[in-house]
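A protein chain is absent from this complex, but the other protein chains hold their places.
Take a look at chain A:
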Amino acid sequence: MSRAFGIVNFAGNNIQGNPMQAYRPTGAISFLGRYRVIDFPISNMSNSGIDSIQVYIRRKPRSLVEHLGTGRHYNINSKRGNLNLLFCENGDENSIYSTDLAAYVENLDAIEEMSEEYVVIVPSYMVYTADYEEFLQNHIESGADITLMYQNVDNAKDHFLNCQVLNLNKQKGVLSLEPNHGNVKNRNIFMDTYVMKKEIFLDLIDKGRKLSSVYTLADALNESCGEMDIRGVSHRGYFAAMTDLKSYFDANEELLDRRKARELFHEEWTVYTRTNDSCPTQYFEGSNVKSSVISNGCLIEGMVENSIIGRGCEIRKGAVVRNCVVNADVVIGKDVHVENMVIDKHAKLIHSNQIIAEPEKPGYIRRGDKL
């Protein structure tokens, strides 16, 4: 049993650039066909032995609550463990006041009563694999007040926009945090992943609240860099942040490369999700599928290339699906040609013949739309 409890945070106001968020919180967005984004942080916790988990939900809870349920499918001990959904009712969903810090204040009782000494806080809009037990041990051994996880990237000019950047000294001490506005290529992107003692966390909440009503936890942290021992540890391997449609599209497409996929999916590191009990996928005469990831329950008669197909999709005769991320239960009708699109759940593309976007600027078809 871990000495830490876990918090899965919601995507803040800086991360609201994906049109798919109109229908659900970022954590509930489908990922690589059969998963949801939130499966990754929760599986990381479960695999790291953290089985007291709080998930914060700010808005549109339906799909997330349905997906998480009791959390049984995450292999969390059903008696000792606990997956707790915490809602925030403070004000308007996109209001500047609706921050993670405000959510923690609102649920302070739930945090105070946790019996674990430490807390690991992770985001629900990022996908990566990390061992939080190792993260916690490093933190304890280092004697630091707070440890943050980051990844050094060389594409920060056009990726990870609006994520936080860590400015570090040579000893990996955190000097400050600032948003990534895309003006420098090489950056240490903060993975919104923290470990600290619960007491320090509570102090930080208190401090942030006193400073400003619109502060986030990262803002409060930034104010504390001078007086606290805050350190960064670097993460390697697959790392994606779903900050907008393009990054969501890229994060999925990148995993078509099996070497990349092996960075995220390890043998001994199961990614859990809720099963839908769909039957296997049926390929008919004339189907032509290449370089793609296909979920169960699909009926495929057309052509699919460089695409991720969600559960229960129908790709009819003569259809061409190229470079697309297709969510569950989508129908691509006869002879319809789609390219470079993100197609949201339940959409039906029947009447239009060609729906093609530029690869640099993927298009989006809304949930349940009929075209």
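The definition used in the following text is that a residue touches a chain if its C-beta (ideal position, glycine included) is under 8 Å from a C-beta of that chain, and two chains touch if they have at least 3 such contacts; residues count from 1.
The criterion applied here is as follows: contacts and distances are computed from a predicted model.
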item	value
Missing subunit (named according to UniProt) among the choices "ABC transporter, permease protein", "Stage V sporulation protein AC", "Glucose-1-phosphate adenylyltransferase" or "ABC-2 type transport system ATP-binding protein"	"Glucose-1-phosphate adenylyltransferase"
Full-complex contact with the absent chain, from A:29, A:293 or A:320	A:293
Absent-chain contact - pick from A:12, A:33 or A:208	A:33
Among A:89, A:141, A:227 or A:277, the residue in touch with the chain that has been omitted	A:277
Absent-chain interface as seen on chain A, which is shown	32-34, 73, 258, 261, 265, 270-272, 275, 277-297, 299, 304, 308
